[in-house]
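If you scroll down you'll find the structure; I have some questions about it.
Of the protein chains in this complex, one is absent; all others appear in place.
What follows is chain A.
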Amino acid sequence: MAARYDRAITVFSPDGHLFQVEYAQEAVKKGSTAVGIRGKDIVVLGVEKKSVAKLQEERTVRKICALDEHVCMAFAGLTADARIVINRARVECQSHRLTVEDPVTVEYITRYIFTNRLKYTHNGRRPFGISALIVGFDYDGTPRLYQTDPSGTYHAWKANAIGRSAKTVREFLEKNYTDEAIASDNDAIKLAIKALLEVVQSGGKNIELAVIRRNQPLKSKEIETLVAEIEKEKEEEAEKKKQKKSS
């Protein structure tokens, strides 16, 4: 059945599916994992860095991009599609500043990206094969995290993950995202790293992290020390459990 209804985006299947959109979501599931966490005064984005070939310059593979000084996004899926989305979003951020004299709110730029992409699902062109996590602070100081997907919808989240093994990471976050877990900035960052370590095999070297603090632009975080701390905490907990068992 799928064979006859999935050639074009403009065709519904008899049971109500738009197969092209669902295939786009499959493309997203192949991308490397990204996780976003909204803290109290900080928003954190973490991505799994795909291992680069030996001769490749690592700097050119950036999965976390600043859209404006107070908004950034990470994506999972087709990198080429993401680049188009990011470029349009950057232009729109400046255009908004020019016409309205105010920086964009995170919701505005997410909605803009989503309406932009909706045009592609309606006009018979293929949908974008990416999901994006868009984080930032509105100018009233509220932190925000939004997720968009290939079907063109967007939702606000407290914490979310996209890409490969997103389900595992999301389950981890559902268990561990509490108000205490994100009480301080460092705690929020550690939670993001812990979530990624669930699915990233080789530890700290393959994780890239970026944080935005209120009124401060995007910073890439040094995670080696934090990962070492987390490993130590894990060991200590394992030790305690062992002692409980033996006593």
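We take it that a residue touches a chain if its C-beta (ideal position, glycine included) is under 8 Å from a C-beta of that chain, and two chains touch if they have at least 3 such contacts; residues count from 1.
One rule holds in what follows: contacts and distances are computed from a predicted model.
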**OP:** From the list "Potassium voltage-gated channel subfamily D member 3", "Proteasome subunit beta", "aldehyde dehydrogenase (NAD(+))" or "General transcription factor IIH subunit 1", give the UniProt name belonging to the chain omitted from this structure.
**Re:** "Proteasome subunit beta"
**OP:** Consider the whole complex, including the chain that is not shown, and state which of A:T10, A:Q56, A:Q94 or A:Q216 touches that chain.
**Re:** A:Q94
Subject >> Where the missing chain touches chain A, by residue >> reply: 66-68, 87, 90-91, 93-95, 97-98
